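Yeah, one chain of the complex is gone here, protein chain that is, but the others are all in their spots.
Presenting subunit A:
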Amino acid sequence: MAQIRVEALNKSFGEFHAVKGASFTVDDGQFLCLLGPSGCGKTTTLRMIAGLELPTSGTIRLDGEDVTMNRASARDIAFVFQLFALYPHMNVRRNIGFPLKCEGIGAVECDRRVVEAARILRISHLLDRSVSTLTGGDRQRVALGRAIVRKPKCFLMDEPLGALDTEMREAMIQELRALHDRLGATTVYVTHDQLEAMAMADLIAVMNNGVVEQIASPRDIYDRPVSLFVADFIGSPAMNFLPFRGSLQAGAQAIRLGDRDVAIPTAREALVESDLVLGVRPEHVRFSDSGMVRGEIYGSEYLGTTQIVTVTTPYGALKARSPASMPFRIGMNVGLDFRPDTLSLFDQGSGRAIRTALHEGGKHG
């Protein structure tokens, strides 16, 4: 297994700049998720690591060795595709054994390793079936089998669960993570699904418009987003944003929102008067008669254990997560409070998070 080091990676397709200066390191045995919306450059980044695309500039190191311009086959990596890419003209056994055949490994050794891979993935009973008769989950296991059978330096996965239904996907998330823990394989995993990323990754790299916006643990990404984009992209329902105009002193512990003071984590930088955004996660909104922000209940979504209540306020519609048992009436006038130590502040213009005590709790990537 190996460390993957990506430095200042750029890729242009003609006029289109798909990846802009991506840099990150995946340590030996780490599980990195590249997360972002469609077209953000995450798949292109992965394909460059795999050698399926050549970067316009930048370097890629595997275990310290510069492989930027190497052929895909010379990199000793395994790639799992969204469409599985199982060869329809081969059965399961031959599909899993295919990479070994490419390497010219003998039939006996090849069969031993195929059987072992199948045992790990619990698909031993499927070995002689045709791949076209398999369910989505089993196809994905075969695709994983083809990846692990070769014992490569690292695994690259491009939305491998994207083609599965929800139930199968949840089961596969657990299996994939368990497999990763057992093999200790360095893994780069591309997805647009934040739940997959949150559930599996050691590190998440959030990408947007070809730029890596933040690399951190799932907890840091969620609690301490470094930009408006990350804050908005991660979390369901998304973070509430309250736009306001104000200035900030270093050491300030509150901001002026309308005619009320709202306590925030201690500010670590000063700002002249500008357009700012206060970010509040729905679960950090509390209903309180003496609340700082007043509004009217617009509706609620019942989710079983909790409900998402939408409140129209002077700052726009805010969503609050509250216990499902709480009774609400549409049109009811309510006050809202925010948990001070969890609030994020952003600069509206640049989208950058303003440094506060919030960021001192975690480490930064």
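The rule is short, and it goes like this: a residue touches a chain if its C-beta (ideal position, glycine included) is under 8 Å from a C-beta of that chain, and two chains touch if they have at least 3 such contacts; residues count from 1.
Please note the rule applied: contacts and distances are computed from a predicted model.
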Per UniProt record, name of the chain withheld from view ["L-aspartate oxidase", "MerR family transcriptional regulator", "NADH-quinone oxidoreductase subunit K" or "Sugar ABC transporter permease"]: "Sugar ABC transporter permease"
Options A:89, A:151 or A:352, residue touching the unrepresented chain: A:89
Selected from A:41, A:99 or A:137 as touching the chain missing from the view: A:99
Where the unshown chain meets subunit A, residue by residue: 50-52, 71-73, 75, 77-79, 81-83, 85, 87-89, 98-99, 102-103, 132, 146, 150
